[in-house]
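Have a look at the structure below, then the notes.
Omission of a single protein chain aside, the complex is shown with its protein chains in their original locations.
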Amino acid sequence: MSAAALELPSVEDALALGLTRAEYELVCEKQGRAPNQVELAMYSLLWSEHCAYKHSKKLLRTLPTEGRHVVMGPGENAGAVDVGGGLVCAFKVESHNHPSAVEPFQGAATGVGGILRDIFAIGARPIAVLDSLRFGEPGPAGGAGGSAQAGGAGTRARYLLDGAVAGIGHYGNSIGVPTVGGEVYFEAPYEHNCLVNAMALGLAPRERLVRSAAAGPGNALVLFGASTGRDGIGGASVLASAELDHDEQGAAAKRPTVQVGDPFEEKKLMECSLELLERGLIVSLQDLGAAGLTSSACEMASKGAVGIDLDVAAVPLREPDMQPFEIMVSESQERMLCVVEPADLDAVLALCAKWEVGGAAIGSVTDTGRMRVFADGELVGDMPVSALVDDCPLYDLRPEKPARPVYGAPAATAGVTIASAPRAILLALLSSPNLSSRRPLYEQYDSIVQSRTVRRPEQADAAVLALPDGGALAVSIDCNARRVAADPARGTIAAVLECAANLACVGAEPLGTTNNLNFGNPEKPHIAWQLTEAVRGLGEACRALQAPIVGGNVSLYNEGATGPIYPTPVIGMVGRLPDARRAGRLGFARAGDRIALAGPFSPTLPAGELAKLLGWELPDGLPELDLAAVAAAQAAVRGAVREGLLASAHDIAEGGLAVALAECCLAGGLGARVELGAEFWAAIPPVVPGPSGAPGAPGPELLAGALFGEAPGGFVLSGPAEALERLAESVPLLAIGEVGGAGLEIATGAQPIAATLDELAGAHGALAGLFG
Amino acid sequence: MRARVLIRPKAGILDPQGEAVQRALPALGFAGVSDVRVGRLVELDVEDPGQLESMCEKLLANPLVEDYEVVLEGSSGGG
Amino acid sequence: MRARVLIRPKAGILDPQGEAVQRALPALGFAGVSDVRVGRLVELDVEDPGQLESMCEKLLANPLVEDYEVVLEGSSGGG
Partner (left out) sequence: MRFGVLQFPGSCDDLDALAAARRVGEAELIWHARRDLGGAEAIVVPGGFSYGDYLRAGAIARFAPAMEAVIEFARAGGLVLGICNGFQVLCEARLLPGALLGNVNLRFTSRQVRLEVLDTGTAFTGACTPGASLSIPAKHSWGRYYADEPTLDALEARGQVLLRYAPGENFNGSLRDIAGVRNERGNVFGLMPHPEHAVDELLGGSADGLRIFESMRLAAEGALA
């Protein structure tokens, strides 16, 4: 080895790279000596939380991952489920939280690029993207946007929102993959740790799926795509796994590591990858993501139980004078690695040339079980693959339920109290940042390219994508983290149920689930408790719904000086419906249709959106919930939608029944007359804190609980009277009104609500003010 | 006073636009072109040129990924 | 030789980016700014500076809607 390579880094270097002293000693033991610079850089990345799942792997093993539709479970770049007609749907959600906090546009853009690569890495053509975003409170609408530094409440949240949405649109729109859905919430705990999660779906003929395991000693390793620069050096360990450092110095020090996305390069990379697979030219395929070449090459070797020799001098570089370790850890975007039989090498390189994605043979598969790195023929790193990939210590969590609330009460929104007129509360809810129309976001996304989109945003609860056999896929992404913060297990169950309810409303049955566990520092007992409880709830709900987990991602250490984020297990669910023409809609469709409230619905105010506007503290725990009953109601609604019996179906979520009704009116452009009579008050018992009023004359808390309380299990349906009567045989169902009129009227037995469609639309359009 | 702000991608930061232009030029018959970088140009009238630096930091440029250079009308240094 | 091409929207053509910058500045505490125009900056190494004019006409600028100005390294005239 060269003199430079032999100049050994110290244990302090290892600590600076994020390893613990004990981990460094274990590295020395595995190596039989102290690691050199290249080796230490590689160990530090592969043994980071991001790559090794040190604090979550044991928990993840408890999740259900098998089911009749599962074709590929966790462990590959993406999971996949059978969707019929010889096709599989690959999907996965991934986070790009910390890069987005540093530079929202590029952070979000490269997040989309990364998740798309995971999809085509297994041989599927990406067909859709969804985004899941969390920011701090945006403050009053209409302030100055465009700058992070300008002061004022909510400025940072708006700057991040603006940048992240533009970045997601930039990448997805330019590469020609529609962004068909998503979610965004604004809550104070995200002020210093925004979340940017992106989910992607792809389609592939079943036999075209490819794994990432390297095989066949003697086969060539080909790197293709963009050239390698110093982008994101140290990104995986410094940016992705440490608590964000907020002082200016810290931000300045991280500047050079910003990665810039190039969707055009990725488009060519995607077409090239898919054509390589179609022509049967490659043995295995792997994207380069966090930890770049290090992670990709080692993962491929590990999965194939082989060794790899590679020479960094063969890697096409964008910048001069890059050190071997820099090349090994660079996170330059838009690159892929594949294993090729020697006979096919020329054909592979020719295809790379056709797509103008410079391909280079950088090494070969060996039978040594070792990862050997050369620089122009000289050995600069030599490590056992198993030590790199499998021997990172896993840590047990020390969960402990916190004795005192972790999160402070939200600031009350001026204007409404629990005793305000219900009409005023409804308009306040509709215009609140978490409930108002997402149109200003989704209009920045191309949701229709590829000619598959049967239901666009705000037309239905789930996005619906037509399949060639006449059926369709439905997909939803969701997580109400305030409920998870109140009760990590039940809150997570609620998030899974919400996804499944969204699918039911379009007539789809769940096939599989992906998840992104966004949490704080797991070394703290209360965070460990949140994580443990959430994963328990996740497993329970996915088992009950037969929607196994096929993949996911974990993002930990999302906290700063002001505390942890809300525990945010983002759930993505994919389902199928047999007839695309019968995909459900959420908007009321015909005047004269009857409106029903269906499902086991026991609304509560605490942890809901109104509670937040009122400045209530989070409750300690959520009410118990009958998973089986909710699942049965979802099945009944799904069946009715599939039969074409209903004109509309919408699940009741944030803001409760009244907001759901308003949304149905707005989406359909039709009014509704609703009466909550004695039957309603007898059948739907809102769970309210403190004494409740008598039926017939509900007091303010009971009234608000019924109108605005939240819980899983409720649906607002519309359709002909006979259809609803038939449905009442299989699910609790209450006729509550009729579609028609110029606005929404709700008679309650106490103060009524009356608002014109224009008034509702005005309130619902509030989010536009957040964009400059 | 008229001022001109030249904003360009920082050294080492990927510049897809510059690369695209560089790849396109030879096909159009322009040989011998290299190291193309594409940035932005902002021109404005300012009463107080002393504010320009801070304007760039706060709004005109994105200091995370861009360098900037301020040129005042009448001064040289544009070359 | 390093060359710099400044490309700006022709006079009279609406420049929404320039207007947005102008609108945003007062809120950040910058007064007295007017007539903001946002354009593009292309910097490149050329062997034959004589080609620059034609590069601009053909590719770098759209003469229908943009004016351009070529500045060679070392020359003044950037101000």
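Things worth noting here:
Going in written order, the chains are labelled A, B and C, and every chain counts its residues from 1.
By our rule, contacts are C-beta pairs under 8 Å (C-beta built on N, C-alpha and C of every residue); 3 or more make two chains touch, one makes a residue touch a chain.
Note that the structure is a prediction, hence the values are computed from the model and not measured.
Note on the chain not shown: across the whole complex it touches A, B, C. Touch with the chain omitted from the figure is made, among A:Asn193, A:Ser227, A:Ser432 or A:Ser447, by A:Ser447. The chain that is not drawn here is touched, among residues A:Pro35, A:Gly73 or A:Pro263, by A:Pro263.
Residues touching the missing chain, restricted to chain C, are 9, 13-14, 16-17, 20, 40, 59-60, 62, 64-65 (touch as defined at the top).
Across the interface with the omitted chain, chain B contributes residues 16-17, 20-21, 24, 27-28, 38.
The set of chain A residues touching the chain not shown comprises 166, 169-170, 173-176, 262-265, 267-268, 271, 355-356, 442-454, 456, 466, 580-581, 771.
By our rule, only the chains that are shown with their structure count from here on.
Chain centres here are Cα means. That of chain A falls 36 Å from that of chain B. Separating the centre of chain B from that of chain C, both taken as means of CA atoms, is a distance of 9 Å.
Looking at chain C, residues 24, 28 sit in touch with two or more other chains. Residues of chain A in contact with two or more other chains: 146-147, 149-150. Chain B makes touch with chain C in their complex at residues 4, 6-8, 18, 21-22, 24-25, 28, 30-48, 51, 54-55, 58-60, 71-79. Those residues of chain B that touch chain A in the shared complex are 9-10, 12-16, 20, 23, 57-59, 62-65. Chain A contributes residues 102-103, 106, 146-147, 149-150, 226, 229-231, 255-256, 258-260, 262, 264-265, 318-319, 332-333, 356 to its touches with chain B in the complex.
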